[in-house]
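Rest of the complex left out; these chains stay put.
Chain lettering (A and B) follows the sequence in which the chains are written, and residue indices restart at 1 in each chain.
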Amino acid sequence: MRVDGRKCNQIRPVKITRNYTKYAEGSVLIENGDTKVICTASIEDKVPPFLKGRGEGWITCEYNMIPRATQVRKARDINRGRIDGRTMEIQRIIGRALRSVVDLRAIGEKTIWVDCDVIQADGGTRTASISGAFVALVDAVNKLHKQNPFTIYPIRDFVSAVSVGIVNDTRMLDLCYLEDSRAKVDMNVVMTDSGEFVEIQGTGEQNPFTREDLKELLALAEKGIKSMISAQKDSLKMDSLWIGTGGE
Amino acid sequence: MRVDGRKCNQIRPVKITRNYTKYAEGSVLIENGDTKVICTASIEDKVPPFLKGRGEGWITCEYNMIPRATQVRKARDINRGRIDGRTMEIQRIIGRALRSVVDLRAIGEKTIWVDCDVIQADGGTRTASISGAFVALVDAVNKLHKQNPFTIYPIRDFVSAVSVGIVNDTRMLDLCYLEDSRAKVDMNVVMTDSGEFVEIQGTGEQNPFTREDLKELLALAEKGIKSMISAQKDSLKMDSLWIGTGGE
């Protein structure tokens, strides 16, 4: 039994609220257990200099926590003078996850800014961010699509993420903070609805892990991803992206 | 008639949700019309170096907006490399407002960190921050008080804030963003429940204003402050602070 009564292969309750704030083209509050993240997608009609004139779009992601999202208050980046390595790593993984299912040529010369602001952190903020940001991204893309339909609908597949790990010699799905802080092996998996991996990041800093561990953890992750994508579909009232414009 | 149908002397609906996030000693979501701010109060068992050994506490305030709290996405401070002047000004006024009603000696050598994170901005974010932060502060102080009662209860009075201004030659209470952006005179007023001023900041950058304008704007502000303090009292289920421990 886990600290919150879940089974080892069970994810925490997921709640996705769309149109959470009113200005962003896509705005989602995702709650994964006690982890809560506001994900917005904002569209800008230009691309960064390195892409200018190539007819492609770009997706850039930023991640942050409000200072008291955590048990101990964490100073703001601007007061510490730099973004820490963990935040950098998370921003990069969110960006790669979203770009992996988007046809950037189909978007044209636009930048989609994805902001993930954690308001309460109880483990798994990076995976919740990916899962929530995907829904905000779909809403933003659909808003564009309604105004001016894309020739090729730019989102190719659903994408979602979960964490898995080994805690007290037990392999577990979707670790909460208490579990995460004791985990010997910690792995984040990003996967598409068609069952392919976008990203695997597994670390056994204190205790290296075996090929068998890896296999079992990936099986758990796959199960979690399915639940998470199912929550995304319910929220978007879309069963599949292939139909095209979908949505509201 | 105003853009949102209000009368000139009417504030927007106010909703204060206490215990909004789970880790902070005080955590409030204040909604003032479409302006929404998460205010947390966090207690730290030490004071900044300049106060060490003097037996006094300190209250320090930080204010921020998530990037898409506004109509146009605003880059994060850390990416622009500095806190802008407007944010600095707001942080300082929130701090002064809260400290004006707190007996810092009664608190002892503790720092209370107040964080105001705007998740949706529709004008009046600094005044909403003050009004919401006060409630978070009371909750945090009461948490301390229950664990270990203060000899002197450190909060001396309620404090709240509203904006007033002159828009299209009309004096108005509690400006929303559309009004604020067209205001010729813009004034923020911080006041206590006993009817005294803590802060008056009035600016007529484009159009200087007369003594008569000042008098009428202050009268409007006083009316708004009364409504705001009434919302604070309802939320805290406390009619007065003097009884002492009050609270939940």
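General remarks:
Quick note on the criterion: a contact is a pair of C-beta atoms (placed from the backbone, for glycine too) under 8 Å apart; a residue touches a chain by one contact, two chains touch by 3 or more.
What you are looking at is a predicted structure, and each value in this text was computed from that prediction instead of being measured.
In this structure file the homo-oligomer totals 6 copies of one chain sequence, with 2 depicted.
Rule of thumb we're sticking to: only the chains that are shown with their structure count from here on.
The distance from the centre of chain A to the centre of chain B, each centre being the mean of the chain's C-alpha atoms, comes to 33 Å.
The part of chain A that touches chain B in the complex is made up of residues 21-24, 27, 34, 36, 38, 40, 42, 44, 62, 64, 66-71, 73, 76-79, 82-83, 113, 115, 117, 119-120.
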